[in-house]
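Here the structure is laid out as C-alpha cells; the discussion comes afterwards.
For this view, one protein chain was removed and the others were kept in their places.
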Amino acid sequence: MSHPAAHVPAAQVSDAARTMLESDTASATLGIDVTRAVDGEAVAAMRITEHMVNGHGIAHGGYLFLLADTTFAAACNSHGPVTVASGAEISFVTSVRLGDELVAEAVERTRYGRNGIYDVTVHRETGAGREVVAEFRGRSRTVGQITS
Amino acid sequence: MSHPAAHVPAAQVSDAARTMLESDTASATLGIDVTRAVDGEAVAAMRITEHMVNGHGIAHGGYLFLLADTTFAAACNSHGPVTVASGAEISFVTSVRLGDELVAEAVERTRYGRNGIYDVTVHRETGAGREVVAEFRGRSRTVGQITS
Amino acid sequence: MSHPAAHVPAAQVSDAARTMLESDTASATLGIDVTRAVDGEAVAAMRITEHMVNGHGIAHGGYLFLLADTTFAAACNSHGPVTVASGAEISFVTSVRLGDELVAEAVERTRYGRNGIYDVTVHRETGAGREVVAEFRGRSRTVGQITS
Partner (left out) sequence: MSHPAAHVPAAQVSDAARTMLESDTASATLGIDVTRAVDGEAVAAMRITEHMVNGHGIAHGGYLFLLADTTFAAACNSHGPVTVASGAEISFVTSVRLGDELVAEAVERTRYGRNGIYDVTVHRETGAGREVVAEFRGRSRTVGQITS
C-alpha cells in the first residue's frame, strides 16, 4: 500500500470513524490530522503546503473544501453506519496562504431518516486567535445498515 | 519553482484565463488540463489517481470539487478582470473510481455587477458515452478593475 | 373548497403535473399560472402584487422563491411519480417591484436514483426584453412508485 493511513489518536475517535479514516489515504496524503470524531462532531487540522497554492502563494479554495469535507465525513461516520456526502455548500470568507495552519470543526445540525446536515467552520490559527476562513454545510446520506 | 505550470493549449484560452492558469500550480499538480476558457465558458479534464482515492478505490469527493472549481475559475476569469470564487454548491451524483477520466464543463449562467453564477457539470467518460458524476454551481466576485 | 385550483391550460401540461397543480391551492392563491410542465421542464408566470412588497414597493425575496419552487415542482412532477423538494438554493440577482411580471423557467439538469436537480431562472419581462432577477437550483426526491 503506497499511502500511509491518516494519523488518528487513540482517544476521541469512535471505532466507526476510525475505520473510515484508516482507509482514507486521500486525506492522509494531504496531511489532514483528525483529532476528534465522536457523537456527530469532529475536529481536523491541515497545514497549507506549496502543492496547495498558486504562484502568488494563495491557496486553492478546493483544498479548504477538502479539509472541510474530510471533517464532515469524520463527523457523520462517527455514529457507525456507513454514511456518504450527497452534497455541500461552501462560502469562502478570506484567502489563505502558504504555511497557514487550519483547523476545521464539524457539528451535527440535524438528522432525519437517512439524511443529515452538518456545519463545518474552517479557522486559521493566528497569534491573535482564530479567524474564520470558510463556512461549509454538508448533506449526508447513510447507505449502510441503520441498527438503532 | 517546484511545480510545472498547468498545461494550456495555444487556442481557445483567453489571455486573462491563461495568466490565471499559468500561476495555478495547485491545479497543475493534480494533472488538471484546461482545454478551453473563453467567453465565460471552460472545459477541463482530470484523471483520478491513487492519491485521490481511499483504500476501497473510491475518489474523495473533494477532488471532484477541485476539478469543478478550477474549471469555474477558468470560465469566470476568461473575461479579463481578476475574479475569485465567493462560494459554491456541489451535488455528488455517483461515486468515482481510480483511473476514471473526468471532464468538467463550465458555463456562465448570469453576471450582475461584480457577481457571477457559473454551472459546472462533471462527467465520466465511459465506453457507452458520458455519465454525470457531479453538478456544481459557483458564485464569483470580480475584484480587479472592470473596464468595459 | 375555499381556494380556486391553479389555472392550467389544456396543452403542454402532463397528467401527473396537472394532478399536482390542481391541488396546489397555495400557488393558485398567489396567482401563479403554470403554462408548461412536460418532460422535466416547466414555465410559470406571476405578477408582483401589493401583498408581496414592503412599504418601499420592493418584493420580498421569499415570493421569488415561491414562484421558482412552484415551477420546479411542476417540472419534477411532470414525469409521473410523486416527487417532493428536498432542498433548494437561490441567488437574488436584482430587486423586483410592485407590478413586475415575472416568468420562471425550469429545466431538468440530471436525475439519479430517486434524486433530481432542476435549475430555474426567474426573469422580469421588460420593454427591452428579459432580465434575470433570480437563479434557483432545486433538489428533488421521488417518494411515489417509480414504474419505469
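Each chain gets a letter, A, B and C, in the order it is written, and its residues are counted from 1.
Note that in this section a residue touches a chain if its C-beta (ideal position, glycine included) is under 8 Å from a C-beta of that chain, and two chains touch if they have at least 3 such contacts.
A quick note: this is a predicted structure, and the numbers were derived from the prediction, not measured.
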item	value
Absent-chain contact - pick from C:24, C:105 or C:119	C:24
On subunit B, residues whose C-beta touches the chain left out of the figure	86-87, 89, 115, 139
Residues from subunit C at the interface with the omitted partner, ascending	1-3, 22-27, 29, 50-56, 59-63, 65-66, 69-70, 84-92, 95
Chain not shown, touching residues in subunit A	89, 91, 93-94, 109-110, 112, 115, 117, 119, 121, 132, 135, 137, 139
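Going forward, only the chains that are shown with their structure count from here on.
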item	value
Farthest chain (mean CA position) relative to subunit B	C
Interchain centroid distance [CA atoms averaged], subunit A/subunit B, Å	22
Length of the line joining the C-alpha centres of subunit A and subunit C, rounded to whole Å	36
Set of subunit C residues in contact with two or more other chains	89, 115, 139
